[in-house]
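What follows is a single structure, and I will ask about it in a moment.
In this view, the complex is presented without one of its protein chains, the others remaining in place.
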Amino acid sequence: MIATGVAATARIGARGDGRGGTALPVLEGDGPLALRRTRGSGSEARVMLVGAMSGPLGGDRFAVEADVAEGARLHVGSAAATIALPGQAKGDARYDVRLTVADGGELRWLPEQLICAGGSDLYVTTRADLGANARLVLREEQVLGRVGEEPGRLTSRLTVRIAGRTVLDQELACGPGSPGGWDGPAGLAGHRAVGQLVVVRHEFGSEPVTARCLGESAVLMPLPGPAVLVTAVAPDARVLRRLLDEALGSLTPGR
Amino acid sequence: MSRAALLVLADGRFPAGGHAHSGGAEAAVKAGRVTGAGSLEDFCRGRLHTAGRVAAALAASAALGVDPVSLDAAADARTPSPALRVAARKLGRQLLRAARAVWPSGELDALARAFPKGAHQPVVLGVAARAAGLGPVDAAYCAVYESVSGPASATVRLLSLDPFEATAVLARLAHEMDLVVDQAVEAAREVVDNGVDALPASSSPLLEIGAEVHAAWAVRLFAS
């Protein structure tokens, strides 16, 4: 028997509902990628990504697409961490996230961690295409191995474009089988949790944020555009989340 | 094509400012992550496969004649640390000055006009390689070698490391440098056909974090 992976694509489309709120004309889960609309706050619609099966497994092809139109505000979270596991099927698993936010739209993409279990092999791409006045908060957290476990292999590429211009394009490769030095002093140096927080606001164009260190293992960096990136490494997921939450709080007064 | 020109461009004494930069080694030494030849080798290997790989692909693309303005923007997007963007432009400007004196060329003059405060160093390196009559493989070799030789020679100064040991680290990385060059040149040929999104974007969290921590120090030996 030749095992083949699962292919699944979930889609979310958010539009202004004309009454100051956000409608979700598209909300399509697919197989293991189920979507639930939950109670939002104010004009913001909230969607929860619910993993109906564990995964992705080797050979799986998952994709999530979210499209936020002008005037819409969408918050996407997930019910639990995503766990990449080794599968029966040959080869790596893929997880592609495509986010588009039109001028005047806002997306808060705040899923739980991605945990790369021992023996897993996952290639993740996240691409955000934003209009010139779109707003974005995007968090990604990678945890290498479950507690006390050797990590799996992960390659994760994150690309952010604003008005067609790429302001961030970076790829993290870690785990056994990745190019050498990934866990060395120029890589992760033993840290098992690593995260990125991207915040895009057109106000950053006129009032640039200055770079600052948030302790010895996290930094906030203005990107070449109206956007900032927080990069952090931590011994575990809990410490990482605290670092990223603090960073987000410092960028979002009053929230 | 002159092979000797490659030696001139790759020479650590080529007067283009590299001696004042540690390639992240000073921050790693201070943090206790680089303490001797073994950890230096691991540091250099990590840098080779991330910053070195990206630099090599940028340099090879520029050497193939890809528009330096688009390559410079791609380098910006692949360098989230503002301290590293500043260092890359500073070094690019210094290399441009040296290269224009050594291999006068209209392309280098045009690059200087377009980027009076400097373009990213690997982009300048690729255009300089063209001016020297060199090709994409040569440019990529210069970039990968600089990505490891800079930290190695800085660590000799920072830790008083035995210079023979530091040089042996570079020799042990030679085969991996060959592989990274091959991949970088392949990526550069794809850039010619499909644009700069085909460039690798390999990154290292601790190189970025370390660069910003280093830039915030009041007292340091190296500029980056």
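The first chain written gets the first letter, and so on, giving A and B; residue counts start at 1 in each chain.
The rule is simple: a contact is a pair of C-beta atoms (placed from the backbone, for glycine too) under 8 Å apart; a residue touches a chain by one contact, two chains touch by 3 or more.
Here, contacts and distances are computed from a predicted model.
*Asks:* Leaving aside the chains you can see, what is the UniProt protein name of the one that's missing? Options: "ABC-2 family transporter protein", "Oligopeptide transport system permease protein", "Urease accessory protein UreG" or "NADH-quinone oxidoreductase subunit J".
*Replies:* Spelling it out: the chain absent from the display is recorded in UniProt as "Urease accessory protein UreG".
*Asks:* Mind giving the shown chains that are in contact with the missing chain?
*Replies:* Within the full complex, the chain left out of view touches B.
*Asks:* If I consider the whole complex, including the chain that's not displayed, which of B:49, B:78 or B:93 touches that chain?
*Replies:* Final answer for the missing-chain contact: B:93.
*Asks:* Contact with the hidden chain only, please: which subunit B residues?
*Replies:* Residues of subunit B in touch with the missing chain: 13, 15-22, 65, 67-69, 90, 93-95, 97-98, 100-101, 107, 109-114, 116, 154, 157, 218-223.
Going forward, only the chains that are shown with their structure count from here on.
*Asks:* Taking the touch rule as given, give the residues of subunit A at its contact with subunit B in the complex, in rising order.
*Replies:* On the subunit A side, the touching residues are 157, 159, 165-173, 179-182, 184-189, 191, 194, 211-213, 216-219, 221-224, 229, 231-233.
*Asks:* State the interface residues of subunit B toward subunit A in the complex, per the touch definition above.
*Replies:* Subunit B reaches subunit A through residues 24, 28, 31, 33-34, 39, 42-50, 53, 73-74, 76-78, 80-83, 85, 176, 197, 199-209, 212-213, 215-216.
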